[in-house]
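All protein chains but one are shown in place.
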Amino acid sequence: MSEPNRARPAPDAPRRVSPGSVRRAFQPWNEPQARPIVEFRQVVKRFGAVTAVDHVSLALYPREFFALLGASGCGKTTLMRMLAGFETPDAGEILLDGVDITAVPAHLRPVNMMFQSYALFPHLSVADNIAYGLKREGLPRPEIARRVEEMLALVKLEGLGRRKPDQLSGGQRQRVALARSLAKRPKLLLLDEPMAALDRKLREATQFELMDLQSELGTTFMVVTHDQDEAMTMADRMAVMERGRLLQIAPPDLIYEAPANRYVAEFVGDINVFEARIRAVEGELVSADAPLIGAIAFDEEAVRLAAGESVAIGLRPEKIMLSHEEPPQPVNKVRGEIWDIGYLGDMTMVQVMIGGDAGRLLKVSLTNSTRRIARPFAWEDEVWLSWDVEAGLVLPP
Amino acid sequence: MSRSAGAARRVLVAIPYLWLGLFFLLPFAIVLRMALSDAATALPPYAPHFEGPGQLGAFLAALDLENLQLLFADALYWQSYLTSLRIAALTTLSALMIGYPLAYAMAAAPRRWQGLLVLLVILPFWTSFLIRVYAWAGILRPDGLLDAALMGLGLTSEPLRLLNTEAAVLIGMVYSYLPFMVLPLYATLQKLDPSLLEAAADLGATPAAAFRTVTLPLSLPGILAGAALVFIPAIGEFVIPDLLGGPETGMIGKVLWTEFFSNRDWPLASAVAIVLLLVLVLPLALLQRWQMARAGRAGDGP
Partner (left out) sequence: MRRLGPGLLLALIAGFAFLYLPIVALIAYSFNASRLVTVWGGFSTRWYHALLDNQPLLDAAWLSIRLALVSATLATCLGTLAALALARYGRFRGRTLFSAMVVAPLVMPEVITGLSLLLLFVAADVERGFWTVTIAHATLGLGFACIVVQARLVGFERSLEEAAQDLGATPLVTFATVTLPLIWPSVAAAWMLAFTLSLDDLVIASFTSGPGATTLPMRLYSAVRLGVSPEINAACTIMIAAVAVAVIASSLLLKRQRLAAG
């Protein structure tokens, strides 16, 4: 990339007006007077030569459900463990309610964590597991007993208090871990891959239960996960992390529809990426030429572009339309041959070869909204692909 | 980590560290010093060349390797080192020959038996070692159980006179160290995935070929662990050669004992100990290197 000092958008500044968010009412991160509950300021953590967390700054707000998404080894677990007090930052500070807690040992922090392995004490009963943190606080016995019952009811495990962890199913163990970490009524609950050990059906049900529980209790939740569906379902806001850096911090819909860069676009959801050379910029409308495709046009307001520049353009598969007849529009269309059809039930993923046998494949997804017996497209069909001017995304590297 | 945790940590390491420094490292240094001293008829029976760190110069000047030279000059000593190595090697080989089929059979036994079988292998270990060796003396005596049985069956016409021979030492050693060979072998064989043998058979290997090409290479870690657990302590063994061996089976542990208790030559006994340790360092270093190489290879993966 040769273009000099092009302004990159700040990771948490929305690139353009949101295409319609789901939870509009709750947006403390956009209110200047809102006080964050947790703040990371330029936090760095190194393990030997590896920088696990690289100058991360992040603010979480009370009652927020925040998800930290990244591939394994990206540093997300280290970031969370620093908040819990199991790792000490090499530089920077971590504030909880405005107080620097960098030097506070784990057992004195008003933060609780649900471990990926659940870390249930195998030698203690379910009730004793839940009571463990309360006993450390020195609460009177009747109060502890009352709180344990309350927690068991909250996670719908009434009557199982006397069982040992190895007498529970995976889903039940997860609930005990959740109850144990919530029993002390922490200001902030950390959840490390909370669904990783559950099977798919149970995972979906649990995701919604966890969201209900969070809004009922009003606790701030921070979830670390590598599963984008989980992050997008549950989070008010999420951050995508790679090699120790936060690439983008935004609500899930913005992450998907307006990714900050190519890595985020490819990590979250499916996307076709190709190179294009800018021909002209007229206000927000940019026209360009792409190899194998031809003339394309797209809206762009956040990234300033100049004629002659090369950029990566992303197209989500569901934004592409498929037809047998040539569409009337002059640009944003290309001919191709169907190479592969993957039927997934709710939708069908079609791979189309453009530019002849040695060209490249583009992914197109079709929603199966009706119960058709005969499918409109077949293997080796000659088809047209087309898309709107708002579909193309400029992806900074 | 908070400051108090750091302090607790230091105390935790310091206690066993100091204990081992005082009762392992320091005695060891004393043995080294003693090996370089002259024997004397006083009590304690030696004349040290080195008293205190202030006399290092004088110590180095007076340093004498007399005792160590004697070990190589007198055939009694170096032959007993060789005898020890030979008997330890034979013990290891025999224990492997007996232990491998036993461990293999244990791993092949029905799962609900396996716990009991392991317990049966360990059980003799919990009974006195001395007693078990002594029991063999009763069996191998000229009028003992073995001869009585063999002659009773008409297999031999006169006593074998096994007691006080190298064969008796070997039997006693294999017997005593067999569990140390069987347990690591069983542990590796038991972990072996039976579907590997099915895969080998599926690809046309006969049971013998499957054993040679799959089971044996995969049980190599167990073989080596077992061999080390048998070979290393066998070299320095004292009780077995003393109770079952004859005058000609002078293993080095017995020589050390005799020099110390009977001849009261403490410096020479110390020199024997130092050389014995040097003999042991070689197999230990080889084992260590092999394990490091294995760990290194395992660590190369993604």
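Order of writing sets the chain letters: A and B. Residues in each chain are counted from 1.
Just so we're on the same page, a contact is a pair of C-beta atoms (placed from the backbone, for glycine too) under 8 Å apart; a residue touches a chain by one contact, two chains touch by 3 or more.
This is a predicted model, so every value here is computed, not measured.
Interface note for the absent chain: among B:70, B:85, B:137 or B:167, the touching residue is B:137. In the complete complex, the residue from B:90, B:218 or B:232 that touches the missing chain is B:232. Contact with the omitted chain, checked across B:68, B:102 or B:224, is made by B:102.
Listed here are the subunit B residues that touch the chain not shown: 5, 8-9, 12-13, 15-17, 19-21, 23-28, 30-31, 34, 44, 98-99, 101-102, 104-110, 117, 119-121, 123-132, 134-139, 141, 143-145, 148, 175, 178-179, 182, 194-195, 197-198, 201, 232-233, 235-239, 243, 253, 256-257, 260-261, 266, 269-270, 273, 276-277, 280, 284. Taking the complete complex into account, residues 84-86, 105-109, 111-113, 115-117, 119, 121-123, 132-133, 136-137, 164, 166-167, 180-181, 184 of subunit A touch the chain not shown.
One rule holds for everything that comes next: only the chains that are shown with their structure count from here on.
As a whole-number value, the distance joining the C-alpha centres of subunit A and subunit B reads 58 Å.
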